[in-house]
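Inspection log for the structure reproduced underneath, given as structure tokens.
One protein chain omitted, others in place.
Chain IDs A, B and C follow the sequence of writing; residue 1 opens each chain.
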Amino acid sequence: MGKAQRTKQWDPVQVKEQLLAKYPAKVARKRAKQILINEARENTTPEITANVRTIPGIITMRGCTYAGCKGVILGPTSDIVNLVHGPIGCSFYAWLTRRNQTSASGEHGENFMTYALSTDMQESDIIFGGEKKLAAAIQEAYDLFHPKSIAVFATCPVGLIGDDIHAVARTMKEKFGDCNVFAFSCEGYKGVSQSAGHHIANNQIFRHVVGTGKKQRSEQFRINLLGEYNIGGDGFEIDRILTKCGITNIATFSGNSTYDQFATANQADLSCVMCHRSINYVADMLETKYGIPWIKVNFIGAAATAKSLRKIGDYFQDAELSARIESVVAEELPSVEVQRQQVLPRTTGKTAMLFVGGSRAHHYQELFKELGMKTISAGYEFAHRDDYEGRHVIPGLKVDADSRNIEEIEVQPDPHLYHPRKSPEQLAQLQQDGMAFKEYDGLIADMDERTLVIDDLNQYEAEKLVELLKPDLFCAGIKEKYSIQKLGVPMKQLHSYDSGGPYAGFHGAVNFYREIDRLVNSRVWGYLKAPWQEHPELSATYVWE
Amino acid sequence: MGKAQRTKQWDPVQVKEQLLAKYPAKVARKRAKQILINEARENTTPEITANVRTIPGIITMRGCTYAGCKGVILGPTSDIVNLVHGPIGCSFYAWLTRRNQTSASGEHGENFMTYALSTDMQESDIIFGGEKKLAAAIQEAYDLFHPKSIAVFATCPVGLIGDDIHAVARTMKEKFGDCNVFAFSCEGYKGVSQSAGHHIANNQIFRHVVGTGKKQRSEQFRINLLGEYNIGGDGFEIDRILTKCGITNIATFSGNSTYDQFATANQADLSCVMCHRSINYVADMLETKYGIPWIKVNFIGAAATAKSLRKIGDYFQDAELSARIESVVAEELPSVEVQRQQVLPRTTGKTAMLFVGGSRAHHYQELFKELGMKTISAGYEFAHRDDYEGRHVIPGLKVDADSRNIEEIEVQPDPHLYHPRKSPEQLAQLQQDGMAFKEYDGLIADMDERTLVIDDLNQYEAEKLVELLKPDLFCAGIKEKYSIQKLGVPMKQLHSYDSGGPYAGFHGAVNFYREIDRLVNSRVWGYLKAPWQEHPELSATYVWE
Amino acid sequence: MLLKHTPEMISERSALMINPAKTCQPIGAMYAALGIKGCLPHSHGSQGCCAYHRSTLTRHYKEPVAAATSSFTEGASVFGGQANLIQAIDNIFTVYEPDVIAVHTTCLSETIGDDLPQIFDKAIKENKVPAGKTLIGASTPSYAGSHVTGFANMVKAMAALAQPGGEKTGKVNIIPGWVEPADMEEVKRIASLVGVPITLFPDTSGVLNGPLTGVYSMFPEAGASIDDIKASGGAIGTLALGEWCSAEAARLLDSRCKVPCSVLDLPIGLQATDRFVDTLRIIAGQSVPDEIVRERGRLVDLISDMHQYFYGRKVALVGDPDQLIAMTEFLVTIDMVPVHVVTGTPGKKFEKRITDLVAGTDHTVNVRAAGDMFLLHQWIKNEPVDLIIGNSYCKYIARDEDLPLVRWGFPILDRQGHQHFPTVGYIGGLRLLEKILDALLDRQDRDASEASFELVL
Partner (left out) sequence: MLLKHTPEMISERSALMINPAKTCQPIGAMYAALGIKGCLPHSHGSQGCCAYHRSTLTRHYKEPVAAATSSFTEGASVFGGQANLIQAIDNIFTVYEPDVIAVHTTCLSETIGDDLPQIFDKAIKENKVPAGKTLIGASTPSYAGSHVTGFANMVKAMAALAQPGGEKTGKVNIIPGWVEPADMEEVKRIASLVGVPITLFPDTSGVLNGPLTGVYSMFPEAGASIDDIKASGGAIGTLALGEWCSAEAARLLDSRCKVPCSVLDLPIGLQATDRFVDTLRIIAGQSVPDEIVRERGRLVDLISDMHQYFYGRKVALVGDPDQLIAMTEFLVTIDMVPVHVVTGTPGKKFEKRITDLVAGTDHTVNVRAAGDMFLLHQWIKNEPVDLIIGNSYCKYIARDEDLPLVRWGFPILDRQGHQHFPTVGYIGGLRLLEKILDALLDRQDRDASEASFELVL
């Protein structure tokens, strides 16, 4: 894998062909639509197929709806007891494996994230139904922990055998009186990826929790941060910066969150969306029901962080806030820049590929740009077309059989809690001044021409891509890590950060610079061949000293 | 090694013959005098040869004079900087290897025991003399540590090349003014064992330190504890008990001791000698020079501890003290007894052999008795005849070539500091009441008939003894440990306690009971043979289930 | 406190499992299938199962774990997964070209009643299975047994490949159980030293502790070959190591192919290894070679040298039944005291066996088969221990209770090296002793006062 090979021109069309060559025709046809060569077009973004079924037998990076619901969305909340109704495995696998950190800041310092609760369904439960066992388990959880809320998650067989988990939850909620019990029909087979699970999770949180909070929030400059999961402490860093700026984060959905934060999220003045994919519909619902406008933000990358802060400042139109934001940026950015400059000569010109879940495949391109690195291929594991092409495609999205059963909540302005944060005139003025509400242009627009955008990349294509394009770095998840590294290419997990992080905000950027420097300049990849493989010839006799 | 073999009668005469059988005649003759079969005699103890040269080539347990001086006597003192003048090895080996614990109770919490200081003599020093280097090293040690005292130790070459370490020490002491520098001519080749080193060490401490203390000690019931080195915290336990009884230990020679303790040792009212071998002459000198009577004590064994405390109480003739001692014994002994009774059924009837340095080969027989165990053979590594036969033989001891050069200090009553603690009448009365001053009856008197008492036991004899007598436990030092255990017999280090201890006093007794229970009842020794060695026959075919 | 909501007082739970000491069958089947040469494991169910199993195995072994899934949608879940599986088989053989696909079911496909043999037949009829290629199937419903059961079921499916009435091979089948790749290697080394020709299946050595060479091979040159597994029906006999993981397969070989079997404990620790070696030498009709005798002697030696630190120290254990049985015996052997033993895999036989092993000591043992780590933690709160031995999840208990932990078992997610050094055999015993001693002495050093801090231990 010499430098020469790496830098040589490659033809994306040929690469795409090679990715598809070995597939059965039907698979090739399908995948062809999910592999897009980015081209310059006038005012249009090329169309990609996304959010479609995984092909059986083609080794995918994706997980399931349960993973998206319990693992991703509800996992990071410290004071809700999560009870998985099903055989033991699903509870086990989602137990402490996501690295969402918590400061356990609930009312009584609760932290249930270290507990995996399950009804451990047995064959008899499958045959005779598991509702009684579920009710008993909820009771036992309540008796042990006395939490303010218990969330119940269905795994695959639950839906099939017809357990009515919502009815059980309702009954128990009523019985307890002081504990909000609610349930998620997030069976793993639903939808086509984790994305369906996010949706199910967010809907239920919105329905059962948001707006129920008694506490009146009176802080200045109140926002919600949507789609931030505090992996490796990202949320801590963002909160640090927000606090420094004088901005109050009412609720993060759902990194380091608490039940009460969700419950009072309706009191925010602005919703800021990090991961568009996992939660943009919640932002919409918050606006419709409570009158909270939303903007897209990105705290991945130092410049992006500064930009997002200013965007929030602009929204509030408060001179003092804006000044404070400027002073925070002025205080933090220079030392980040010093670190960047140190690393830059060692990273400039290197190439990266990013294939991760939601927005990270997009956001992290900011950081790579700051490092002078080029993202030559990227894609999402579970995105929809709008995440690639921008929100303008949403009205035209087709609802297929797999998406149809994922509930869309219809919301109306809340008779008591709805109040518009800005007058129509103010909003119009803000928009005129450049503030983009409810806007996201997607990943494709930000990528260079002739790069490859690939949806639901699989094991086979990943390996081919690496062989053909020899990137300096490949980013994906744990399942992909070692097969890529076996090829002699460093692989960075952008789900779990390989136990690293935080990578968000200013401190996070510095962490990331250092980590990428380590990865693309490690000595390790020079050891693949033994000396006798480099020089296999055998001299007739050994030359002694 | 079945039980049957272990309990069968053995003939000590035959055993002795077998121990000697393989030796060259000259060696056999010499060793015959050091191997004694204990016999009942009327009012006489059988005579044994001891404190004689080790036989070259016969693998001995003994160490050298330096080891006895630096390692044993000076090692446990926390606030004297010990500087070894010689090649590096001797300093290295005596570095933290003796397990003498310290509470660093010097004036400023000094603890120099973790430091090994050496002049690291090089060939040029051997050729041209090492005095200058020694002086420079003393200066550097002083500059770094500013101790109140620096002790200098000579190793083998120093004496041979004629370095005058005492002159160097004197010069530096005068130069510093606030630091007592003194030296020990403890070259390893002197004497025949560590014993000579103890003597050299104790003499110099007595000469350079004792009696120089400015502090007036005014506590009640002041004693010195001589010959206790705080291995594994023994001294801590003894001090705990003494303190509880209201007895003040002015100075321990030299476990957990400080310079100032030595310096004020002349102010004690009584010297209590633990290890007769290493220090009895100091007790004599303390009496002669300062008027402090001495008695033999033993804090190894619960009963022995109680007995020793009462002995001290009897000496002071103070009703309150005696009452306090009784109450301490009454408080502590019963729980020791409970522990003993628990272990007793598991240890009764087991046999032990003890071959250790000074008094332990004698004292620990107390503990084994408490465990219902029989000591079938014992001896000292470096004792003199009086340690075996009792002090009555001292006047008749021959001074041979090896002992002649080990200085005996002649002391006189100190013109200022001498004052008799008791009047002659009081002493006479005490003696009449059974108080034995300056008395030690030796090991032989306490051992059963037909047991074997062996001086300077060596590797070969140890192995033979174990093979022939199959004891349940063998006690010696680290060098012996593993060859004994290879024979399938547990081996307890009674120098270092195998990292165990304390074994002195009441708590120590309990520790020892448990440890011996572990050793003689361990499952380990049942694993020596594999099943195929127990049943080596091969069936024609394996019997499947 | 990270587990601050765990109360000391134990209340029996009838329905709620908290902090499981087990996971579900399919992951075991997947691990077992990786021990077949040229095999791609396939999860017949929702794609999340496969993702979870691959992730967990990858985190434990730090190696690529390739496996495919039928990626059920809601439709398949209602109408059956046959179409998905046949399509998957076709895609897999076309794209990845394995020699074998080892399919295991999930709670999903089991609940809807998919019938693997029937689907396999159809796939073959539809020419989706190229010549010379093999399909294996195991029924591994997640709602019965545990990951251990799933492993056993997949191994049983391998044994079902064995052909009755075939040629006598003169070899012995050894079924090693769910042990690390290095353990499988060590079992082979021991058998080879004793002179017993064996077929080991499954065999993940070289698969899940592979080299880094710049080449990724989805199917490394390692694992038990299908030919060897098929020929295992002509073996002299089968040694099943571990009742839970291996016995069923061995018994199937017996009933199907008349290959007699013995079920031994996992050769972990002195005495279980003794029995394993003794069995091998009797089968081989050979003397035990000096090298093994020396290794044994070294283990006994180290036991004696470390004994003072082990004696009477209390241990809490959690893991899988076969491992725990062997480890409990080993701990008793070295005079340690197993105080609490929990596995998640159900089975009363387990509780009896553990109780029997500890019966010879002065102590009693808390043992629970269908237990969980919440209970284990409560037991520890009620009767403290000196050491925990178990998987990475134990670190939370260890931290809260300030106890040393020896990581052993599955999964180990926060340390590396376990793949490379066996804990079976005498050499494995040395490693275990070293690990236990290090844990105890690190703690002793940490807690020592300055006065009692020791250079020499």
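Structural remarks
In the analysis below, contacts are C-beta pairs under 8 Å (C-beta built on N, C-alpha and C of every residue); 3 or more make two chains touch, one makes a residue touch a chain.
Only a predicted model underlies this, so the values are computations on that prediction, with no experimental measurement involved.
The chain that is not drawn here is touched, among residues B:11, B:39, B:140 or B:219, by B:140. Considering the whole complex, the residue from B:38, B:51 or B:65 that touches the absent chain is B:65. Residues 95-97, 99, 101-104, 111, 233, 236, 482, 485, 496, 498-500, 515, 518, 522-525, 527-528, 530-532, 538-540, 542, 544-545 are the ones on subunit A that touch the missing chain. The missing chain lies against subunit C, touching residues 1-2, 59, 62-63, 206, 209-213, 293-294, 296-298, 300-306, 392-393, 395-396, 399, 413-417, 420-421, 427, 430-431, 433-434, 437-438, 441-442, 445, 450, 453-457.
Contact between subunit B and the unshown chain involves residues 1, 22-24, 27, 53-67, 83, 86-97, 109-112, 114-123, 125-126, 133-137, 139-141, 143-145, 155-157, 159-161, 187-192, 401-402, 405, 459-460, 463, 477-479, 481-488, 527-529.
Operating definition for what follows: only the chains that are shown with their structure count from here on.
Subunit A and subunit B have Cα centroids lying 70 Å from one another.
For this pair, subunit A with subunit C, the centres built from the Cα atoms lie 34 Å apart.
Between subunit B and subunit C, the centres computed from C-alpha atoms are 53 Å apart.
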